[in-house]
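Single-structure report; data block below.
With one protein chain held back, the other chains of the complex are shown just where they sit.
Letters A, B and C name the chains as they come in the text, with residue numbers starting at 1 for each one.
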Amino acid sequence: MVTMSVEQPLRYAYLGPEGTFTEAALLALPESGSVEPVPCPTVPAALEAVRRGECTAAIVAMESSVEGAVTATIDELASGEPLVIVRELLLSVSFALLVRPGTAIEDIKTVASHPVAEPQCRRWLSENLPDARWEAATSNAHAARQVQDGVYDAALAGSFAAPRYGLEVLAEPVHDIAGAQTRFVLVTRPGPVPPPTGVDKTSITVGLRDNHPGELMEILEQFATRGVNLSRIESRPTGQGMGRYFFFIDCEGHIADARVGEALMGLRRSSANLRFLGSYPRADGQAPAVRFGTSDEEFAAARAWLDDARGGGAE
Amino acid sequence: MVTMSVEQPLRYAYLGPEGTFTEAALLALPESGSVEPVPCPTVPAALEAVRRGECTAAIVAMESSVEGAVTATIDELASGEPLVIVRELLLSVSFALLVRPGTAIEDIKTVASHPVAEPQCRRWLSENLPDARWEAATSNAHAARQVQDGVYDAALAGSFAAPRYGLEVLAEPVHDIAGAQTRFVLVTRPGPVPPPTGVDKTSITVGLRDNHPGELMEILEQFATRGVNLSRIESRPTGQGMGRYFFFIDCEGHIADARVGEALMGLRRSSANLRFLGSYPRADGQAPAVRFGTSDEEFAAARAWLDDARGGGAE
Amino acid sequence: MVTMSVEQPLRYAYLGPEGTFTEAALLALPESGSVEPVPCPTVPAALEAVRRGECTAAIVAMESSVEGAVTATIDELASGEPLVIVRELLLSVSFALLVRPGTAIEDIKTVASHPVAEPQCRRWLSENLPDARWEAATSNAHAARQVQDGVYDAALAGSFAAPRYGLEVLAEPVHDIAGAQTRFVLVTRPGPVPPPTGVDKTSITVGLRDNHPGELMEILEQFATRGVNLSRIESRPTGQGMGRYFFFIDCEGHIADARVGEALMGLRRSSANLRFLGSYPRADGQAPAVRFGTSDEEFAAARAWLDDARGGGAE
Partner (left out) sequence: MVTMSVEQPLRYAYLGPEGTFTEAALLALPESGSVEPVPCPTVPAALEAVRRGECTAAIVAMESSVEGAVTATIDELASGEPLVIVRELLLSVSFALLVRPGTAIEDIKTVASHPVAEPQCRRWLSENLPDARWEAATSNAHAARQVQDGVYDAALAGSFAAPRYGLEVLAEPVHDIAGAQTRFVLVTRPGPVPPPTGVDKTSITVGLRDNHPGELMEILEQFATRGVNLSRIESRPTGQGMGRYFFFIDCEGHIADARVGEALMGLRRSSANLRFLGSYPRADGQAPAVRFGTSDEEFAAARAWLDDARGGGAE
């Protein structure tokens, strides 16, 4: 998936500008020292840079423990040229209130941030800045830059963004619920799947064949019958009319696991538009509970039994 | 399974003596002209003759449309040295009242038959022979022989049994419900499975792993998830205490069918004591409805997709 | 259901003649001292005596831990005028070999018994009486009487039958598997259901509506969704042609339990020919595991919530 060479350095696209949480996630990667970060204005732009081969990989936010799915990421992965997830990482997210040096809290009339940040800080803002107006920005770092430019008075962003834009931290942490995390994924063009580690996750998108009653439950049964637990399911509109959805699913295990493979084949046969989005180590390191009868060994033994029975060697 | 040679003629065991419905079933087989029929006193004895190699095959009753399972057959197939079903056939069953020549209906004080025949003729007997006492016999033909011997006055048996025992038919047909059928199966030692015909049935026995709530439903789900319809399920005691059961199941399709094979592997992994009892053409010729996504072609396509995805060729 | 009065003594029908295991079960009932036992030639005859009002109740065998269902009992309860089970009891069953005084083991050429006894003693017979021929009788006690009459040389029956027929016990116990039990039920005409004890069982028969694929699983789901465990399921032919079945089901709990009631209503709506065959204390005294959310209190709380929500009191 990712090949290193002296000639062609790793280039990772991310949601810029400098100072975003996504950049912080990129810098948390072990290989970050040898990576050239490529800021992009939007998530789709970052993924497009990978599709076009301009970047080796893109790091994009997938999900916030407070705000939920980053739908732009899901929708982009579900359509267009295939991309796959090869790694995930969890980042604790804590906002700071950034201002131009010398600004006092009573001077703040406008606060800008990415729309995802606003609901996480809503109560804090109403208590501490009841009269300030919130303004949307395309990223928190962009909000910081707009504060630097004098467009707004304050920005909600990571404190690491302050020095980049000549700002200072007036309050930290700023949030309504402590412990927020964001899940980021590293995405590449399709290539060899990262080998199973025993603590893996597999992502797919899948659609309904004909939208008959109970069809979602049948999709879930494909996993349940093989003892594969789901860790997440998101419904997203297909764009083909109100009430038409597809599903983004994370399940426990690796596509190389027999139980996961059989479940995916079941989906491939009975549902529509199945897309494999990668198998990769789980960031939380939580090993799956492998139910009786669903280990690779048991699958292999059952296969051997079947081959024998088909050949006439009953029992 | 069945090999023909000049030296070693086919020997088929059946529930005797001559004149039983089982013999009639044997004689209905296309190869009956070149088969040596071997009467046995009981179903277990007939099956044992195959296990010991004394007979090529045994023909045994499996199920009556009126009386239900022939439990001796199920229990014998479920235990001991493995045997497999290679053929099934349906026989219309109609009883006659056989008596010694000259016997009048008012002379009849006792009527003998196999216990399976009695409930099928109960109402007829109470209306036509209200004062006669019913007596159990090990087979209907044996009852006829006992009438010949003067032990009983009348027997319920197939009319074809009359000439063999010097009896005559006093009434025919004798039954409470018209159209009764018995399902017979031809059983051999394990060997090559009869090739799929597209209109096949597969028989198994399977036990519960730990008898947890819902375990039977999980067994049924192994079939349902793969679109395999069941045509029959019988519960039988394991003999290990009241409330402990195993299940005899007939499903649509052939073990060579991908969907049947995957369902059986699922059972093999998650349940206990799975025993394959054969795949063979359905006697009723009723083709299965193959649900969307469960044909061999779709299984093969899904496998190809999985292999490709595992190798890194997403979508 | 059962009313006592000086004028009209309790009359319990049972499978006779004297000396059967069914009689032994009847005598094990606490009220047996004040009951007049009424021997009947068959199970249907015993149940018919209750339907006609000639007997207060009938005690009939329902199931053997070795031989399985007593199908005559199931089929009789499933059709005709309704009858209900009001009690069950478990009886350990152990056979003895009964002979006329003075008979030695080497004198025995024929052994008679009810067909249910034969498979339970088959191995013992082949080891100890390899040359004797087995003969069917309508009950074990009847076999004993036939030994008394000189028709057969030995009978398999309960040792308690020996004195009644002037026989002696030549061997005891006689069986292939120790610990066999038979489940008997006491059956009456419909009346007040025995009150719940917390350790109850409910019996029903239910048919398929249109025999569509998966319909049996839907029946099981009606129970599973309400947390009602099944303890037994038997399929029986409807008599309307090969491959048409109805089901006899025992489930945990009492019809007065909310979860059982809702499951039965679900069956009543979605399946066919539901017949309630009684709720009664479990003979094994094994209390059911009541799953989270399925107690009567939780049902009542959910009902109160719903009534409130329907009335506009959201949450």
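Convention: a contact is a pair of C-beta atoms (placed from the backbone, for glycine too) under 8 Å apart; a residue touches a chain by one contact, two chains touch by 3 or more.
Predicted, not measured: the structure shown is a model, and the values here were computed from it.
A.B. asks: Please identify which of the visible chains the hidden chain touches across the whole complex.
C.D. replies: Among the chains that are shown, those touched by the missing chain are A, C.
A.B. asks: Specify the residue from the set A:E135, A:E172 or A:D308 that touches the hidden chain.
C.D. replies: Residue touching the absent chain, from the options given: A:E135.
A.B. asks: Return the single residue from A:Q181, A:N273 or A:S295 that touches the missing chain.
C.D. replies: Reading the full complex, the residue touching the unseen chain is A:Q181.
A.B. asks: Which of A:D149, A:D284 or A:D307 sits in contact with the chain that's absent?
C.D. replies: In the complete complex, the chain left out is touched by residue A:D284.
A.B. asks: Can you say which of A:S32, A:T71, A:S94 or A:N128 touches the chain missing from this structure?
C.D. replies: Of the listed residues, the one touching the omitted chain is A:T71.
A.B. asks: Just the residue numbers, please: which parts of chain C touch the chain that's not shown?
C.D. replies: Given the touch definition above, chain C has residues 1, 82-84, 190-193, 209, 221-222, 225-226, 255-256, 261-262, 264-266, 268-270, 274-278, 292-294, 298-299, 301-303, 305-306, 309-315 touching the missing chain.
A.B. asks: Taking the full complex into account, what residues of chain A touch the chain not shown?
C.D. replies: 41, 44, 63-68, 71-72, 75, 90, 115, 119, 122, 133-138, 177, 179, 181, 183, 213-214, 216-217, 220-221, 224, 229-237, 239, 241-245, 284, 289, 291
In this section, only the chains that are shown with their structure count from here on.
A.B. asks: Please categorise the chain-chain contact pattern as a line, ring, star, complete graph or other.
C.D. replies: line
A.B. asks: Please compute the C-alpha centroid of chain A, do the same for chain B, then give the distance between them in whole Å.
C.D. replies: 57
A.B. asks: If you average the CA atoms of chain A and of chain C, how many Å lie between those two points?
C.D. replies: For chain A versus chain C, the centre distance works out to 59 Å.
A.B. asks: So which bits of chain B are touching at least two other chains?
C.D. replies: 221 - these are the residues of chain B that touch more than one other chain.
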